[in-house]
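Dropping a structure here in structure tokens format, bear with me for questions.
The complex is shown incomplete by one protein chain, all other protein chains being positioned as in the whole.
And now, subunit A:
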Amino acid sequence: MTTTTLAALVPLLPFLGAAAGLLLGRTAPGLVRPLAVLPTLGALVLAVLVAVRQGGGPAIDAATELTPTGSVPIELALHIDGFAALVAILVGVVATCVQIYSTGYLHNDPRYPSYAALVSLFTSAMLLVVYSGDLMVLLVGWEVMGICSYFLVGHYWETAEARAASLKAFLVTKLGDVPFLIGLFALATDAGSFRITKVLGAVASGGIHHVTLVALLLLAGVAGKSAQFPLHTWLPDAMAGPTPVSALIHAATMVAAGVYFVARLLPLFQASTAAMVVLAVMAAVTMTGAALAALAQDDIKRVLAYSTISQLGYMTGALAVGDRGAAVFHLLSHGAFKALLFLAAGVIIHATGTNSLAAMSRMTGLRDRVPDAYWTMTVALLSLAAIPPFSGFFSKESVLGAAEHVITGHTEHAPAAAGWTVLVAGLATALLTAGYATRLWLLAFRGQGAEVPGLARSTDPGRTEEHRVREPLTMTVVLWVLAVPSLAFGGFAYVSLPAWFDGRSLTPTLMTSILGTGLALVGGLVTYGAWQHVTALAPRVPLGAVAAHPGGDAGLVEAEAIAAHEPAYGDIALAPDPADPGRLLLGPLHRHAAAGFHLDALYGVLFVRPVQAGASLVQFLDREVVDTYVRGAGALPRWLGAAVRRAQTGNVQTYVSALLAGAVVLTVAAVLVATGA
């Protein structure tokens, strides 16, 4: 088969799997699991094959026009360069891991067939975005991902949190997609084509007339999809979905689509200095603000969600300094370790029966209860905190190095202001990242208090090793699969990756490496010190609500834990825990950081309330004004009817009397007429 055919099969296989899964889910339940896992696995194998054939060489382009549209043509086009090939492998790996993990995680879930089909459809859409060489076809995948995200976040739709979160995710991303669509149209009108290659050609020859406007419009869509400030608010709430969904969509793939899109069209953004500065400021605000918020969250998945936002800020930062190689490098390594973090968090939530770090910090023995999650999560957190030699170190240093390059004037692609912004924010975020990673690790695994449910220590009399509850094998194996790239991908890849990308070196520079690692170590040590300082307070404030069915299906436990957090602790993101090192470190900022710096409240005042006021105005106009006219028109006939109804006394004799009177009158009249009087 030609490489083009193989590449076309990559998004097609999961799509067919999704269609088959939806059709056969009821009639053949035995086929659901193979139909979920095998097409995704097949897509992964084909993506690897495509990558091997492409081999970092010149981009493979293929296009076919199905039908003339009359104006700007829309073509089914493939554009596979090094970026596309590698990102497709990442999507395939994470999607396969998530599908395997889900077979264990949602083992007894009655809606598993539709869930698995939607995950497959989502994977297919993401692969379409990655491989597409036509912006309209890319937009199709982009929107299919949005709707799949809506359905999957709302998987536990029995809980109010999940319903609200899915609607919010959908509306906020759509808010970005409208300017995105307009931007695409404007771009295509100027370039005369939706093909990425032609658009980039037009950019190179100066054929785009409103570069800044188009770039800013596109950035709105990117901010919505990639959860960048100010459209990031949906991502923390989207954690109300099942953990594998969070791992696939809200960590590794969908949120990376925006970054990937900008990487594809980077020359367009570089043509506008204003867009690059906006991108840099957006990245800086996002990465530092989200890292601060991550330090204050109590829900383990919300910590990871804010961490994702922050890391996506690094990627947009790399784009803002014009180095898409570094951005996609960080995208790849972040995809691996963040998916691992989420999947391990799912195992932990299942084991402890709670998603609250405050409750976990009052449990001992989580390490022995879920050793796989303990070890792999340690690896992933070290990678997240950018400690050498884990892969996160290399990718993050490549971002910081790119910013340094811009400042020192080695490249003229980006303004120096953007370089400074990204570098300073990146270093501050490195400090904060290490802080929240350490806090997460300490609270989850170094708790003091009662034993974790399901734990049987070998020293306990009368309880043997067999009593220990084990997590399903499908859920633990994938953790190790993902731990390998989290550990080693960066170290091996930074040498060979430039050949796949733009050819710019991704080797960490000495200056930023020392600064970044030093700040990360400082952050970790300070957090450790704060934890030592406050951990003695923990036994004084007993906290901890666990799920009602601790032995149940992982998905059920998680849904119960999410639903119980607000009633138990008074807030979805915050727990009144004085033993939280984040509370000591952030001081008065803690309350605001936990609420995401009140951005939701601000949006509530700015957008939600006016819309609701408008809705009540429309309701008033309809109920009181329009209905009054309608009722008024009906009033006269009703009064007439009421007058006529009074004759109906129910007494037959009255009717006969009226009949007689009528007959007499008619007779008299007839006689008078007949006699001519």
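By definition in this document, a contact is a pair of C-beta atoms (placed from the backbone, for glycine too) under 8 Å apart; a residue touches a chain by one contact, two chains touch by 3 or more; residues count from 1.
The rule is simple: contacts and distances are computed from a predicted model.
Novice: Consult the UniProt record of the chain that does not appear here and report its protein name from "AIM24 family protein", "NADH-quinone oxidoreductase subunit K", "ABC transporter ATP-binding protein" or "Chemotaxis phosphatase CheX-like domain-containing protein".
Specialist: "NADH-quinone oxidoreductase subunit K"
Novice: Out of A:T27, A:S71, A:S205 or A:Q648, which residue would touch the omitted chain in the full complex?
Specialist: Considering all chains, including the one not shown, the answer is A:Q648.
Novice: Of the residues listed, A:L473, A:V495, A:V656 or A:V671, which one is in contact with the missing chain?
Specialist: Touching the chain that is not displayed is residue A:V656.
Novice: Just checking the interface: what residues of subunit A touch the absent partner chain?
Specialist: 631, 638-639, 642, 645-646, 648-653, 656-657, 660
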